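Excluded from the complex is one protein chain; the other protein chains are retained at their positions.
A, B and C label the chains in the order they appear, each numbered from 1.
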Amino acid sequence: MRIPCPYCGERDAHEFSYLGDATLTRPDPAAADAEQAFHDYVYLRDNPAGAHEEWWYHANGCRQWLRVTRDTRTHAISGAAPARKSGEPA
Amino acid sequence: MRYSFLSILANGLSGQKGWTPTWRDAAPKPGYDVIIVGGGGHGLATAYYLAKVHGIRNVAVIEKSVIGSGNAGRNTTIIRSNYLLPGNEPFYEWSMKLWEGLEQELNYNAMVSQRGILNLFHSDAQRDAYARRGNAMRLAGVDSKLMDKAGVRAMYPFLNFDNARFPIQGGLLQARAGTARHDAVVWGYARGADRLGVDIVQNCEVTGFLREGDAIVGVETSRGDIRAGKVAVAVAGSSSRVAAMAGLRLPMESHVLQAFVSEGLKPMVDGVITFGAGHFYISQSDKGGLVFGGDIDGYNSYAQRGNLPVIEDVCEGGMALMPRIGRLRLLRHWGGIMDMSMDGSPIIDRTPVPGLYLNAGWCYGGFKATPASGWCFAHLLATGAPHDTAGAFRLDRFRTGHLIDEKGVGAQPNLH
Amino acid sequence: MSATNRNRLSAGGLIDRNQTRGFSFDGTRHRGYAGDTLASALLANGVRLVGRSFKYHRPRGIFSAGAEEPNALVELRTGARREPNTRATVTELYDGLEATSQNRWPSLALDALSLNRFLAPFLGAGFYYKTFMWPAAFWEKVYEPIIRRAAGLGRAALEEDPDHYEKATAFCDVLVIGAGPAGLMAALTAARSGARVILADEDFLPGGGLNAEAGDVDRQPAPAFAAGIAAELASLPNVRVMTRTSVFGVYDGGTYGALERVSDHLAVPAPFQPRQRLWRIVARRAVLAAGATERPIVFGGNDRPGVMLAGAVGTYVQRHAVLPGRNIALFANNDGAWRDMLAAQAAGAHVETIVDVRAEVAPELIAAAQAKGIRVLKGAQVIATHGRTLRSLEVATASGTERIAADTLAVSGGWSPCVHLTCHHGGKPAWNEDIAAFVPGTCPPGLSVAGAAKGILGLGACLRDGAETGAESARALGFTVPAHEVPEVADAAFALTPFWHVEGSKGAAFVDLQNDVTAKDVGIAHKEGFRSVELLKRYTTLGMATDQGRTSNVTGLAIMASLTGASIPETGTTIFRPPYTPVSMGALAGHHRGKDFRPVRLTPTHEWARAQGAVFIETGAWLRAQYFPRAGEKDWLETVTREVTAVRASVGLIDVSTFGKIDLQGRDVGAFLDRVYINGFAALAVGKARYGVMLREDGLVMDDGTTARLSPEHYVMTTTTANAAKVFQHLEFCLQVLWPELDVALSSISEQWAQIAIAGPRARDVLARVADGDVSNAALPFMGAVEGTVMDGVKARLFRLSFSGELGFEIAVPARHGAALAQALMQAGETFGITPYGIEALGVMRIEKGHVSGSELSGQTTAGDLGFGRMASTKKDYIGRTMAARPGLADPDRPAFVGFRPVDLSRRLRAGAHFLNRGAAPETANDQGYMTSVAYSPHLGHWIGLGLITRGPERLGERVRAYDPVRGEEIEVEICAPGFIDPEGVRLRG
């Protein structure tokens, strides 16, 4: 599997480490339903068969956390973008 | 037909004319007391024990392809009950006990072979962790033996003892562990369930659930709607997809685990060996192939295949542990889709949706669990209460914090 | 020595008669020529019996001339280089080659287990599932051992593989797989466009089918044409031609796995050359031109030595100038096989009879055959064979049955395209009626198929299709392809009548020769309901042998189809899994075996420690000094005890460089640390360090360590050795994903700084002699952290920290000065008897002090479990806070961290022992927790332990049992506070 790192260029996936679903947002710990929200955030996953947005960390490259879009049925990767918006260098 | 030396003799003489189908290829009826979604080992075992133990025989097993075509037929056939945590150990030991009587129970030779599993350790810390586990096993009445380097050398003299990056210091042995012929387990349960009146419906894909109010009262399938008193889902690898049809999100990711087999060889590895300093485990099938594997690839996947880095990693581990295998050849590799749960342990529970029951989250350990999984799921379906040995496999444990995390890596499925 | 090369033609072939190659088979010595395979050389020397089959141990001969070979598997080489299951048909002959037949005892000629064939009627498909069940205990003890010994094929070597392997990666625009007619043309057209091209072929001679082709191509013999193209390709700078290289798998992102057999054609590899090389080829496009495999017809006695694929007969005659036999007959259902025989006849073979199942055959073929004196039987079928190796056939014709003499029977049931690689991403081949074969379906992205692999049968058409496919691939990448002319070759029409199985033939009719699966077995599977192709394979093992069913899958499927009455495509498709051909484990491991399995990390003082006599121990990737034995010390315990005593009494030093060190700079570092640690850091004073605990988001402890504030916006964090990378990644996640607005810059400084800890009452005195500045209690109080210099101007960071419980310092210097610092400290401490100590002594002291470490930070413990409950701030959010409040994690009954001492102080404690209340039965329900760490405390003179036990802190003074059955021990221990030495911390503040 080859991941198109926006900084390093296309690299084999073994340079990266994986952290799953990138559509989740860390809940507000002060919110009334914080426990419920954190439970869902930490444990529940859509786990789709198809397009999946997921976190990959380029541990052996530029050390960026990338938001990669990949089809879980074919492993085809349609894009990879840094977690930080531009103007927010790592 | 009952299988015996005699039946083989008779058919040998009659030119093999007398054999009959091992199970009926049933057409779906309009309704059943229980529908089991998923014709893998777990689903078929559940049906078998529902009929055998609980007398519930108006049961259908619905399989989208042919039975045993999922993980039941794609694993490395290891059976063991060498678990650490109280939530797991009694269950897997119950499974081991069922394995030990399975062939006579089913009148089908599943080649349950208790040649032992040896987990190697390479440091004092690992030794102590295995001692903790071995002692936990003893507390649960399970056999375990802590072996030193000399003991391991006597068992497997060909391992790399003298030039290892991570020298072998010893191992934890469960002598009653071993392997079983995975396909035969599926066919044996199918035959057993079929003879008790269970319908095994193949090439029938579930496309949705029938509802009455909140409750689920059946399934929509590629072969029409089928009503049921209870719907039991046992589709490891696809659990999230099926649960989504019922509006459920599960604490689970689907990952690919690769498995490997070598060309056939004369006997060289008697039992199962796991390498403690790398991701590698190995056994040898009765046909002579070395059956081995390692880590999951580590990314969500529904494709039944993996990639080279893990293949190389597994073989590096193999060569590090057994340098004599360098000239042996990898014959086939393939991938299975695992339900990787958030704490690495399974779920056998009712769901928040009335009428829907879930058997899922087996990670890469589902095969060895087949008999007890079927037994306990059947118990839950028949009695409405979890079986004693599966009481910890609750869906709400992530909410309550009663996690069963053998590895202690937390809510990151690809690390379990 | 057998009559040498008695079956060798006097002229022709692609062998070099001037280069003989001596070899032996089962101890008999023979001679062949350069250009031979082991199989062709054996045939040349009249060796026809080469192996025994898997299940019935039936005698088997050479069946094919390629990777599809099911029968001719041998043990190649001897001793540590023994290679079981090696296909003689693809083994390049080398001088001194030694091969041995396998799966037979005592000898190939008389094999005891060949008795199995008399039991054959009872050993049908799946028989073992139906028996061997009584009595239960007999399976492992009696039945299985017999089965295991009988099964299997060759024997693995007993010793370590002496040869080397390596891996390499190559990138290209177009990868062409197979150097036959289509592959050569594809590579040539792509190459001429300027694209980077790799052409890989498993053979040692490029050309594929062209090398067995009798006719001319481009006004020259076909092999010469192939050689010409190959030479042109090799001369191009943008082309890499890889022979002896099998592309075995298609992986994601255009990554292809390939195995190059660098030295397998030699007795031993040349010095410093690997035996094999694993290639990862990353290709933007690929062309699969792997050709097609001929398949047999299934009939009684079709496994007898002498029965051979027709194309193989052609290959041996044309390419190797070998006559597989003196008297050849053909049994076929297609024209192609006829032409092979006519060509063979022309080359000097004696073909006596052609048996064709078809009632009608093209008149010109018949005429051509008869002109050569070949007898033709149309509408006829071979129903039996005779002879130990083939002597005669029984043929059923319209007019009855007749017996025909033949020592070789060429068989052809048609051709199956090599679609294997097209299936590696799950693509299913499609059935093509015209050629009665599966052709590629959906291919992996970027992969196109050309020539015979696509179902195009006919040389001219393959050349054209190869050129076109190569051109398309290059164009798709934006290259301009110059006009290319393709040599004209007139293709005769390909006529075939599907025919699979001779019904009612006599004797066992084998579908899968290697696994001994017969047509009758397929019948059993049908009767028992194993009808879908996957069930058929699994139940009968059809196609599961080392040849992956290349010559048997389709026929098996066809026979099942005829039984069910369904069409072949309805019955299923044959899909293939990687690897295309088996790949050695050694190649897949490459350099990474033995000590080089994984890299080793060495501390800056490694050599210094060795000079001090250190014993080293693997800790993760690191090697660390475990202890420093001295002459006369009887065991490690004595050594460690001495080291600990020396530290507590005076002073000692240890390299702690392996801790992770992270540099944090920015406006928001304090705020950031507050969010990742359970305790507060924003208020930490400049020049001070603080111990911190980190949780995972699920509320369990991830790591601990000290963080120092060097300046208002500059902090330095240490992590445990084990979690250094994990913590850095976690912090990057928090900054890049969770809180990108925070101004914090992270840098790993683990490798830059050597860090040495000195501990003991004399530590300050020693430091004072090495440090350039003031290190008094006032200047450097407990938990102080300052930047300064040591050893006359070496930049340093000084921390007043203690893991041992003694007055302690950690001194960080640039790594190159690490060893010098150690020496300087030794010198400075000489008068105090300063002692280097290892991680064992460090462990003892931290246990005496009651500090948690790796065995407590198991990932299963909460801050509360470990006694950090009160450290956790209630005034701020931090990672893991919310989830840590869940009842299961906040449960007061959870095992919590305390100390233990044996009631009988002479007893040794063991980590991993579980705790049981006195009188409680040893069962899971009574499990109270377990011992996490133990040590012999020189300070107290007995063993002590740390552990987790239910409500531990409430039970100080209570006695429980440490239950350790795996080591046959059970002893009474007393629960005590963790912290066996100086609980008030007077020493470290001293």
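In this text, a residue touches a chain if its C-beta (ideal position, glycine included) is under 8 Å from a C-beta of that chain, and two chains touch if they have at least 3 such contacts.
One rule holds for everything that comes next: contacts and distances are computed from a predicted model.
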Exercise for the section: Consult the UniProt record of the chain that does not appear here and report its protein name from "NADH-quinone oxidoreductase subunit N", "N-methylglutamate dehydrogenase subunit D", "Rubrerythrin" or "Sugar ABC transporter permease". Expected result: "N-methylglutamate dehydrogenase subunit D"
Exercise for the section: List the displayed chains that the omitted chain touches in the full complex. Expected result: A, C
Problem - Option from C:68, C:166, C:340 or C:528 whose C-beta touches the chain left out - result: C:166
Completion exercise
Out of C:34, C:80 or C:615, only one touches the absent chain, namely C:80
Practice task
Over the whole complex, note the residues of subunit C touching the chain we left out.
Solution key: 80, 159-160, 162-164, 166-171, 196, 268-269, 271-274, 280, 282, 591-592, 595-596, 598-608, 610, 616, 622-623, 663, 665-667, 713, 741-743, 745-747, 749-754, 795, 814-817, 819
Fill in the blank from the handout: On subunit A, the omitted chain is touched by residues 7-9, 11-12, 14-15, 60-64, 82, 84, 87-90
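Keep in mind that, in the parts below, only the chains that are shown with their structure count from here on.
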Problem - For subunit B paired with subunit C, centre-to-centre distance based on mean C-alpha positions, whole Å - result: 22
Exercise for the section: Just give me the whole-number Å value for how far the CA centre of subunit A lies from that of subunit B. Expected result: 30
Fill in the blank from the handout: Residue numbers in subunit B touching two or more further chains are 303, 307, 399, 411
Fill in the blank from the handout: By the touch definition above, subunit C meets two or more other chains at residues 251-252, 255, 425, 697-698, 883, 886
Problem - In the complex, subunit B residues that touch subunit A - result: 238, 240-241, 244, 249-254, 298-303, 307, 309, 342, 398-399, 411-414
Practice task
Could you please specify the touching residues of subunit C with respect to subunit B in the complex?
Solution key: 54, 80-85, 121-122, 124, 127-134, 136, 139-140, 144, 147-149, 151-161, 163, 165, 167, 249, 251-252, 255, 257, 278, 280, 424-426, 520, 523-524, 527-530, 532, 534-535, 538-539, 541, 545-546, 548, 577-579, 582-586, 588-590, 592-598, 600, 617-619, 696-700, 702, 854-855, 858-860, 883, 886-890, 910-914, 922-924, 926-927, 930, 963-967
Completion exercise
Seen from subunit A, its contact residues with subunit B in the complex are 1, 12-14, 17-21, 39-40, 42-49, 52, 54, 70, 72-75
